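Chains shown are a subset, placed as in the full complex.
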Amino acid sequence: MKRIGVADTTFARVDLARYALRELAAAGTGFRVLRRTVPGLKDLPVACRQLFGQDGADLCLALGMPGKAEYDRTCAHEASLGLLFTAVLERKPIVECFVFESEVGSDDALEELGRRRASEHARNAYAMLFRPNDLARRAGAGLRQGFPDAGPARRAR
Amino acid sequence: MKRIGVADTTFARVDLARYALRELAAAGTGFRVLRRTVPGLKDLPVACRQLFGQDGADLCLALGMPGKAEYDRTCAHEASLGLLFTAVLERKPIVECFVFESEVGSDDALEELGRRRASEHARNAYAMLFRPNDLARRAGAGLRQGFPDAGPARRAR
């Protein structure tokens, strides 16, 4: 039985974990979900570290939503470096799923973008643990999360 | 008995620790506070490291107030990375509470912002140690510290 850690925040304006959990449940079985909710983005790295170390997670999904200000971009950058550092130290993947408030113009669009991106990253997380060949088959395919795929530069001819 | 480390600076223009300590005392019992005051922001990471390693803290609250100059933003960024790195190494949370002098226009507003943000981060720190479910219940709720909450993108309907 694999363990998937889910770390999310009270800062986010969308309940990203709800969408991620729903998608994980739909993706398959053979795993258990562990969850830690922290105040903000920069608390995610240590939450993942604890999900790995104390809770035995095999992979973490780190869900966050940087605000609109310039400073929020700095926070996101810092959090990303912390997540990268944690994953490398733990030797286990952290799937980062950040939705920037500034990516869209309305609350409804933010909810919808959050839903789509969290769901698609959750599917990726599932594939990394259980179906790595699904990823290998789509190498270089120009996949995106939350927005339409860009697709490969060279279409099949 | 849990231990909460509080690291603060002589550089800050508001006694953030005073507000944090008052809030912690109001939040509940079952913990002891350890404190280290250092000159500036960049001294906070090693102060937290010592609060964890020498003083046995279970969580640290890092309180700082970057000045108005462009360079102060760089210092804050460096200090944040150091705090993140420390928390990950220690596997224990550091609640970063930074109040930028440039966020407000007067000394009175700075004092007030400092009071509110330090108090709210202290409450978060308490919740992380003693009431993690309080945070989980408010995942995606758009909470803010020091300013009014942004609220969730999708209001309950």
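Brief remarks follow.
Letters A and B name the chains as they come in the text, with residue numbers starting at 1 for each one.
We adopt the following convention: a contact is a pair of C-beta atoms (placed from the backbone, for glycine too) under 8 Å apart; a residue touches a chain by one contact, two chains touch by 3 or more.
If you're wondering where the values come from, they're calculated on a predicted model, not measured in any experiment.
Total copies of the shared sequence across the full complex, per this structure file: 5, with 2 shown.
Definition applied: only the chains that are shown with their structure count from here on.
Taking only C-alpha atoms, you rotate chain A by 70 degrees to land it on chain B; that is to the nearest 5. Considering their complex, residues 73, 77, 80-81, 83-85, 87-88, 91-96, 100, 121, 124, 128, 132, 135-136, 138-145, 150-154 of chain B touch chain A. Against chain B, the residues of chain A that register as touching in their complex are 8-18, 35-39, 42-43, 45-47, 49-50, 53-54, 65, 67, 71, 74-75, 78-79, 81-82, 85-86, 89, 107-108, 110-111, 114.
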